[in-house]
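As you look at this complex, bear in mind that one protein chain is not there, while each of the others sits in place.
== subunit A ==
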Amino acid sequence: MSIWEYANPVKFMKTSGFLLPWLVGLTVLTLVPGLVWGFFFTPLAAEFGATVKVIYVHVPAATFAINIWVMMLVTSLIWLIRRHHVSALAAKAAAPIGMVMTLIALITGAFWGQPMWGTWWEWDPRLTSFLILFLFYLGYMALWEAIENPDTAADLTGVLCLVGSVFALLSRYAAMFWNQGLHQGSTLSLDKEEHIADVFWQPLVLTIVGFGLLFVTLLLLRTRTEIRARRLSALEQRERMA
């Protein structure tokens, strides 16, 4: 069996319809306990006090803000190279989720920055590249809406996605490239010496898994809607021509 079979809308609808109830269950089973654990059952951090609780919403949102753009890059490339409509629709469906994740990362970062850095906003490399990533998400969504022909829209948004990928990568690595920024290094590391204490790390990992499952669930739901909308538009066109 080939992965390209799922580029067939009928096969995609059938498989996603089967997976969705399981994904919803898994999302609830990871996200709710992860958030409750992070909010209610984690101690105060020595350096950051109670503000450490912000990481349980900020870090997963920031992680997926970048990774959703990377997913859009992959699906856009599949569209540009192999012309599979489902992949273009998946990229379109993912953009609002990525935009919301970026917005959450920016707002929660501002809430955290105010007491820690003494400012809501600073033109720090990582903050600035995240703001640009947010604007790219808005531009990407606006471009889809602005172009009537869906194939042309998929082509142009695919190219925009390639360009925006520079900022998605900058958002990830900006803190390493430029040391003058306020933003600290990565919170997540597979190196046990580098990452935060287990008491904070374990609920954080659970929350990130929950955010990931939420993303996949919403992505499948939204892609199914886009496929139905495309079929609806085709049927309406056929009716007008008849």
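The rule is short, and it goes like this: a contact is a pair of C-beta atoms (placed from the backbone, for glycine too) under 8 Å apart; a residue touches a chain by one contact, two chains touch by 3 or more; residues count from 1.
We take it that contacts and distances are computed from a predicted model.
Undergrad: When you check the chain that is not on display against UniProt, which of "Heme exporter protein D", "RNA polymerase sigma factor SigY", "Fe-S cluster assembly ATPase SufC" or "Urea ABC transporter permease subunit UrtC" does it turn out to be?
TA: For the chain missing from the view, the UniProt record says "Heme exporter protein D".
Undergrad: Identify the residue among A:Ala7, A:Ile97 or A:Leu133 that touches the chain left out of the display.
TA: Touches the omitted chain: A:Ile97.
Undergrad: Among the options A:Asn8, A:Thr51, A:Thr128 or A:Gln202, which residue touches the chain absent from this view?
TA: A:Thr51
Undergrad: Which residue numbers on subunit A touch the omitted chain?
TA: 39-40, 49-51, 53-54, 57-58, 61, 96-97, 100, 103-104, 107-108, 111-112, 114-115, 214, 218, 221-222, 224-225, 228-229, 231-232, 235-236, 238-239
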